[in-house]
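Note that one protein chain is taken out, while the other chains of the complex remain in position.
On to subunit A.
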């Protein structure tokens, strides 16, 4: 397989499939558009499988590398490659795309081709972000991926969709523009190279590192999102259609966290160490304060959105402890959150499709009319709360363990999420699912159909499989994470 440009396929197969879907045109051809999208998404997933099976887990080096000149005038290359950190996200993203296409199958009935094409194109762009090894290529994918999500929220979203779409776009763009300046600065100081791997080796003074770190921090903190630049996320989630929420939670949020590992830590290691306290403090605020904010929500999507922010707080916390356990725990948490939050948003979408409400107060006793749904929803709610044997537990536990090593009170504060997280998730679950049938809307609910069942099974395999046997996920990370931490421990100041 060594000659096959697998990463290029992972990027361009979905994008080309998206263009083909777009060509089916009006809604008269909707069934064709749906079938083609599913084929495209499955093909996109299929080409990423060899990334795992052919992966050499004993080396921290980049694998499946492709290097072609793109813009020689500025020494920009089409440089792709994955290591143990990024490889799993390419697969996760391609997997999520399949579920998104399935999730919109019966629900989306206007502009079907555009809807599915948007997701397929975005899937390719997101794969591009995870596999880019050239700074400008990364940036180009990073910004271009805003366009499909902006359109998806704006066209198929809820009543306040325009506001949410603008807020999403402008917030993220603001962060990434400062990031562009940082990239240009690195390009100039490195003597004209956009290679991220070159930048890892570039010696930089402390003042410059601090500014670069802060520029990176703004860009990635908006994307993660971290408190206090998180306010776009609840709006975007609430207004986005189900598919949009799934991709946003499962993949788009991971981009910021991934950026920390690819840019902040290795390029500005000294500043990362110095300013780690800042990031840890912001992470703890996200975990505790946003946890309580989630508790007070009356809209289910908003609640899960806030819980996403809290969970991502664990990720950034894990990164800035600088221990293998912490970083791996954070990575596991990222992947787990992809399955669990995706499934949570899908669950809410299933109810919304039937009753057209996301308010907790409009439900009650759903288990009586939708028993199968209630069982799945229970599983994912538990995973969201971090119950052992689900994937949600593994990552949080690893991060907390690492935090104990770092500082007891940090670990103590982080561990409080076990209680708060369980409280908001299970309390919502209780109010929505248990009790007597609340009103005639609930009484008329029909249980999930075969398509929804299939999607739930896919998510459940991910969430449970990772919870019971996380080793296939963690073993591929070891070399890369250890190499990263070894590199971060070295000072770059000369």
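Here is the rule we go by: contacts are C-beta pairs under 8 Å (C-beta built on N, C-alpha and C of every residue); 3 or more make two chains touch, one makes a residue touch a chain; residues count from 1.
Here is the rule we go by: contacts and distances are computed from a predicted model.
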Record-based protein name (UniProt) of the chain missing from this complex, from "Sarcosine oxidase subunit delta", "NADH-quinone oxidoreductase subunit N", "Fe-S cluster assembly protein SufD" or "ABC transporter ATP-binding protein": "NADH-quinone oxidoreductase subunit N"
Candidate in contact with the missing chain, chosen from A:174, A:289 or A:427: A:174
Full-complex contact with the absent chain, from A:185, A:289, A:427 or A:453: A:185
Of A:94, A:114 or A:127, the one touching the omitted chain in the full complex: A:114
Selected residue (touches chain absent from view) among A:70, A:105 or A:427: A:70
Contacts of subunit A with the absent chain, listed as residue ranges: 25, 70-74, 111, 114, 136, 139-141, 143-144, 146-147, 150-151, 154-155, 161-162, 165-166, 169-170, 173-174, 177-178, 180-181, 184-185, 187-188
